[in-house]
Every structure is written in C-alpha cells, then in structure tokens.
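A single protein chain has been omitted; all remaining protein chains appear in their positions.
Moving on, here comes chain A:
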Amino acid sequence: MASGVYFCDIKGKPILSRRYRDDISISAIDNFAPLLFELEEESSVIPPCLSHRDVQYMFIQHEDLYVVAISTSLQTNAAQIFTFLHKLVAVLGDYLKTVEEESVRDNFVIIYELLDEMMDYGIPQITETKMLKQYITQKSFKLVKAVKKVKAVARPPTTLTNSVSWRAEGITYKKNEAFLDMVESVNMLMTHQGQVLRSEIIGQVKVKSRLSGMPDLKLGINDRGIFSKITSDVVNDGEPSSITSGKKKLNVELEDLKFHQCVRLSKFENEKIITFIPPDGDFELMSYRLTTPVKPLIWCDVNVQVHSQSRIEIHCRAKAQIKKKTIANNVEILIPVPDDADTPSFKYSHGSIKWVPEKSAILWKIRSFSGGKEYSMAAQMGLPSISGNEKPKFKRPVQVKFQIPYFTTSGINVRYLKITEPKLQYKSYPWVRYITQSGDDYTIRLN
C-alpha cells in the first residue's frame, strides 16, 4: 500500500503530492532529492527503490519527472506500486497528451481528481482511462448549480460496480468494427560469426474495438496449445478445405500467454477458447513469447578494421533472409564507430548513410529491402593521429531496426474473430493486420 504519491521534478523536488495514509510525515518527500543526489554522487547505480529512515521510496522516471510512491512497510507490495505508477503515467498520458513537469503544473486540478479516483487508502481502484473519462472530464469548469444536475453528473457510472468493470453500458457506433493488429517483435542477440546467442519473439495482439453495446468476442488463432483439439476435430469431420488444399498445418506453440483482464481466464484454461467482452477503444488483448530458434531476418556481416592513429574501415554486408515476395521496410543499421573518428566517406549501392556523431555511429537506412536481396556498403573514417596508450575498443553492438508487414515470424494467424451482441445483433466487421518488427534488442555483437 502506498502512503502517498508524488510528482517530482528532475531534481527530485516535489511538484504535486497526494497523501493516502497518515503514517508518513509531510516532510518525508523532502528527503527524496538529497537521497537521489547522494546516490548519484556515490555511484551510477540508482535502483528504483530507496530506503531512508524506515521510509521506502519507490519511483519511476518519465520524461523530466520522477513519479514517487512512499511507503513505510517492507511488506508493501512493490509489484503493485510499480504497476500502478506506470498505469498512472499512462492514464495521465491519455488525459494530457504529454506528461512532463510543465503539463503537470498546468493541470494539477485534474491530476488531483485522478489521483483521488485511481487510489484509495493506497489501494488502486479504477485505472482504465475510458472508465475514468466518464466522470472526470478535462473541462470540469462548467458550472452545475442545480442539485438535480449535480446528481446526474456526479453519480459514478453504474458499471463500476458491475462485473464488467472495464466497459460502460450504452456505447453506440454507426459502423461496428473491430481491428486486430498482430505485432511480433523479434529480439535477437548474435555474435559476429552469426551464432545466435538468444532469440525470442514477443507477440502482441492489439485490438481497437469500435463496437456497440456489450459484444462478446471469440478469437481463434492457430496456436497448437490452443487449437490442437479443434484441428483434429476438423480432420475427423473430413472437412475438405483444410486438407486437400495441401496447406501445411501452421500450428504454432505459444508460451507465456498473457491476457488483458477482460479475457475469461478460466474458460481459456479449461476449453482453450479466447472469449472476452472488449473495453471500448484501444487495448492490448494478449501477449505471448516464443523461443523457437529463428534465422536472423536481417543479417549483417560487419567487418571493422582499425588502423590505429590513422583510420578505421568498416565493411558491412546486409542480407534480408526472408521470403522473396515479402519486403522489409525502414531498415536501419546502426554501426558504432569510435568517439573520436571523423571525416567519414562512404561507398554504397542502396539506401542512404550518414554519420551520427552524437551517437558515435553511422546509420545506414534502406527504405525497402526485398527478401533474398543482399546489399553492401563500405565506410572509412579518420582517426586522430595522437591518441592515448589505450587501443580504441568499442564494445557497443550493431543495432538493426526493421518492419516487415503482412508477415508473422512465428506463423501465427487468426482463424476467426466472431462478434456477437445478444441484444443488438448488428453486422460487424473484423479487420486483421500482421506485422513483424525488430524488438528493442536486435543486436549483433562486434568482435
């Protein structure tokens, strides 16, 4: 349980605070800035959890803000607090667009209201923006004088106490649509020789629902864990379409499925069916992880030769190891160079290359990279003739970014998305998109 939540500026000075419990002194937060300062002096390691005189400070950083929660007990659940703080920033982001010192100061009234509503005695309450927006509106300055009206405005929506706490009743759209985005991020760590040290695929299924009423959705995907039963049923029925077409069975095994709170987990556990009543608007329905080994989708063979005190030569061969018909877009290859390198000269056949001195790297951009193609580049940069005794060593890895539309690495795809609204019975349109992209860590180590 948090005893208080504080927004502090970059130096750790409080801008805005909300105390939920009495067990901390008002001045407790004043120790935060010196604590931060002290730790920064001492070492560069600042863990997100500090302790000072039996007061625990837990914080996250966002833009130029520290969002701090204070608690006095070691039994306080840190998972709760960190999750809540991240959620809080996300909700504020929905309200204020950007969450930074300036916007926090500009909107303190609404933030107070939100803090009041989202947490109670240090226990998180409603944290869904859509639900909060029903009675905390940006323009809360309107005068509501009459008692009757006050009631109408102030009454929390009945849904708060409903079993479906994430969706309000009475939503209507002219055209009922649901958009499904299957996004797979590939994280890979490779050695210079092409040995894959680690590869994982992190998949997300994002949904944008624009549906009226209380729709019940049923999602079918070709996961083996989920669908083994059903596919064998299909075979037994002798249904021709899936067999005679000679299609390979793309049954994928997903690990660590994580679901949004709207998914009926016990139903999934028992019957392996994903059913849910979606919240309105954008949300992440589920995420999964796969550790099946995959070939590097974009492989770069980077060769760096350092002629100390004169120049550095970089040769890079990039290959798109994907199907011929698919295209990787916005490929960016970031190759590190020594901090003191200068006067770059490049030779290349495709894309564009520039030197990014602030990152000490050269950036090779290729707008579209068809499967099976192989491009190469060569760069040469000067090194200062005078240098210290130490040989220039830079252990930073090569980072690669890309996007591949209409394609999932794991082979997962949507079999069906059924939408039923028992009362309204409207026609609805599900849309599905696939995209594979590089994750945060798609890197190739240099020697």
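Convention: contacts are C-beta pairs under 8 Å (C-beta built on N, C-alpha and C of every residue); 3 or more make two chains touch, one makes a residue touch a chain; residues count from 1.
Heads up, the rule we're going with is that contacts and distances are computed from a predicted model.
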Of the listed "RNA polymerase III subunit RPC82-domain-containing protein", "Ataxin 2 SM domain-containing protein", "AP complex subunit beta" or "Gpi16 subunit GPI transamidase component", the name UniProt assigns to the chain that isn't shown is "AP complex subunit beta"
The one residue from A:121, A:416 or A:429 touching the chain left out of view is A:121
Filtering A:295, A:367 or A:433 for touch with the omitted chain leaves A:295
Among A:275, A:321, A:376 or A:403, contact with the omitted chain is made only by A:321
